[in-house]
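Selected chains from the complex are presented in situ; the others are not included.
So that you can tell them apart, the chains are marked A, B and C in the order they are listed, and the count of residues begins at 1 in each.
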Amino acid sequence: MFIPHKVLEEKLLSLLAEDIGQGDVTASAVIPSRLRAEAEAVVRTPGVIAGIEEATILAEALGLKVTAEVSDGDDVKKEQVILRLSGDARTVVTMERTMLNLLSRMSGIATATRKTMQILKKARSGTRLAATRKTALGFLYFDKKAVVIGGGDSHRLHLDDMVLIKDNHIVLAGSLETAVKKAKRNASFSKKIEVEVTKPADALKAAELGADVVMLDNFSPAQVRTAVTWFTKAGFLGKVLLEASGGISVENILEYASTGVDVISLGELTHSVKALDISLEIVKPL
Amino acid sequence: MFIPHKVLEEKLLSLLAEDIGQGDVTASAVIPSRLRAEAEAVVRTPGVIAGIEEATILAEALGLKVTAEVSDGDDVKKEQVILRLSGDARTVVTMERTMLNLLSRMSGIATATRKTMQILKKARSGTRLAATRKTALGFLYFDKKAVVIGGGDSHRLHLDDMVLIKDNHIVLAGSLETAVKKAKRNASFSKKIEVEVTKPADALKAAELGADVVMLDNFSPAQVRTAVTWFTKAGFLGKVLLEASGGISVENILEYASTGVDVISLGELTHSVKALDISLEIVKPL
Amino acid sequence: MFIPHKVLEEKLLSLLAEDIGQGDVTASAVIPSRLRAEAEAVVRTPGVIAGIEEATILAEALGLKVTAEVSDGDDVKKEQVILRLSGDARTVVTMERTMLNLLSRMSGIATATRKTMQILKKARSGTRLAATRKTALGFLYFDKKAVVIGGGDSHRLHLDDMVLIKDNHIVLAGSLETAVKKAKRNASFSKKIEVEVTKPADALKAAELGADVVMLDNFSPAQVRTAVTWFTKAGFLGKVLLEASGGISVENILEYASTGVDVISLGELTHSVKALDISLEIVKPL
């Protein structure tokens, strides 16, 4: 998910522009026009930091000097300084909230992902933790990138990068069999085909029909284990990936991971984010 | 916060377009091109619904027929059908995730706001619950509207609609006094002036200098009570609003409300949203 | 109304791009491709200059070297050089008209505002002169900023930054009383509420209902004076602002100002602008 800085810059500036509206009325009323300032972004609760690259691009685009004291993915402690900014004082306070919202949400996602990964690792199963498309609208790139920084897998990025046949597609296609056959015939060879199933027998059927990935939707850990066993017997294990999804949370994820399923996807990583508390402090006017 | 449907439509379509990328490869591979379908949006966890207006605008813009079974702000129960869609089957599955992300996040915010308002009401104090600018970037309108649907106050919508002098502004202006005086002189008469203070004495000072609202930042309930008392004595109560902010959560909000403070603002309403679980089910291909 | 340079730059470049279309066919046909030039922007009629900041941002974004000889708000004389540009000759002539249109309109507005302010000051009443939303479409920021540079008040910047209940709203709400009560209940505490009235008695009523500002629409100076008197008696003066609007021009504004009204707003400041005559002269090819 690499985007050249200049292209990201445009995206970030348009988010900032929306927040500003017709101009920051406080900065212009209260702060002298050529005053310069130094500021620090400080973490108020420990976690995993994400968004440093984006915050840096945004601040530099605005003509501020930026020193990043940490890198994306670093563990940060309470009261740790993560970024130092200096430059035009009005610019600093005007971009403050946009930069903090970016850092707080991305870091919140990275923190939850890392924490969940640490649970997963106890299963010693190599199971991947994946995000879903349940992100903040218009913010998908940043949400997905935060998951990756936290150690997770981005999963699909668009509706155009993988064939994912879900329950609704199967109903509309007529049957799982028709749906997968049509996908094999019509979709580009460059795309993987994933099929969502609701019972272990269908998992096997999907693999036999040529799915690259099978999503076990709302399976109990026991059902996942059954699917894994059947896949092992049929020789699909390692060739057709198994993804568990639905009804999984930090509480029961270890149980799922211990089944040896290849991927567990968790909507809450991005749809129910707890933002990391980060604030910006003016150190001194220059 | 009224935006004519057609203008909202453009915003919603651009969010959808970003999610689609170069085209939904599953819909085109698996679903016949002229098939029509009926679908229902169903709530999986109880809460307060929000986003019905936006979901309707989006679906209608795409040529789907929509029947809303509930209105924004309604309490919804598990398994309750909130929207019925019918029309082109590919369109239904392609817009599904964008529509659900919109509804889930907005409803999550409205649900948390309503729940918090119910606690507040126990204080019988008339205290308003307000959002902050800690929203998902690029999604501010929808986050703020969800707060309003849940019974809260939108607070500032941009950097251009109110003067809010925060700690950083005061440092840069030199002193609280200078900052407020400059704001009174330089800002438009059409804007309110709010001042953030960190001790009760400054609250009084800000009011005396002509602030319209004073934000008590990270005050304990006792300190808030002191500020209220001093405002009462000085005759500011009801004329200069008091807003408590920082360190407040659902756990201690009742204590704050019982001080009689005018407004309590809560960042977590929008920065740490728990999405409401909503899904879309194809009822039948037509 | 502070917007960071980089964000303004995007706005200015898109205005330029529209003017260029598919390319300046004169510059490419007539001027050698690597020629460099020096140019001066010269004022042809005296006035108050505005737009220097924007012109500088635009020229620098295009890679030109800029020296501003004056600052926004300065009085300028006939034939005074206000800006010196140097750099790529084709770029200079291609951006010439966009830069001049910007400077001419903004300076025209600033000049009229300053001139009107000087009349107002004769009233020694502290009355503010405010703009309206009657600006060139798509150019509001620049029009409002020019008013501020000229010494005026920007008034509302959007439909989202103040509640302004006008005659049409009152008709639709049913009555002035209903309208103001609904606004007090429904609008965010962060917005001021202004109410437009057509007779002195309603001005008092609006204040009693809790309006922050009362707009006296098409009042004669005598009626304004009555409203001021009644406000004084009722103790509203200084607490609820009075704004006179409608039927006011440079000819009669002193009469209005001498009533002691807090604000006078003048649509013609931005809807009927007389552009300042400014031209660009190539001093020498380099």
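Odds and ends about this structure:
Throughout what follows, a residue touches a chain if its C-beta (ideal position, glycine included) is under 8 Å from a C-beta of that chain, and two chains touch if they have at least 3 such contacts.
Every value quoted in this text rests on a predicted model; they were computed, and no experiment measured them.
Note on stoichiometry: the full complex in this file contains 6 copies of its one protein sequence, with 3 placed in the shown coordinates.
Going forward, only the chains that are shown with their structure count from here on.
By the residue-number overlap criterion, the interface of chain A with chain C counts as different, with under half of its numbers used by both chains.
Chain geometry summary: the mean Cα position of chain A and that of chain B are 23 Å apart.
Averaged C-alpha coordinates put the centre of chain B at 31 Å from the centre of chain C. Centre-to-centre separation of chain A and chain C, using mean CA positions: 44 Å. For chain C, residues that reach two or more other chains under the stated contact definition are 1, 157-158, 160-161.
On chain C, the positions that touch chain B within their shared complex are 1, 128, 130, 153-158, 160-162, 188-192, 194, 212-213, 239, 241, 243, 262-263. If you check the complex, the residues on chain A that touch chain C are 13, 16-17, 20-25, 27-28, 61-63, 88, 90-91, 94-95.
Looking at the complex, you find that chain B touches chain A at residues 14-15, 18-32, 35, 37, 39, 89, 92-94, 96-98, 100-102, 104-105, 108, 133-140, 142, 157-169, 171-173, 179, 182-183, 185-188, 191, 267-268, 271-275, 280-282, 284-285.
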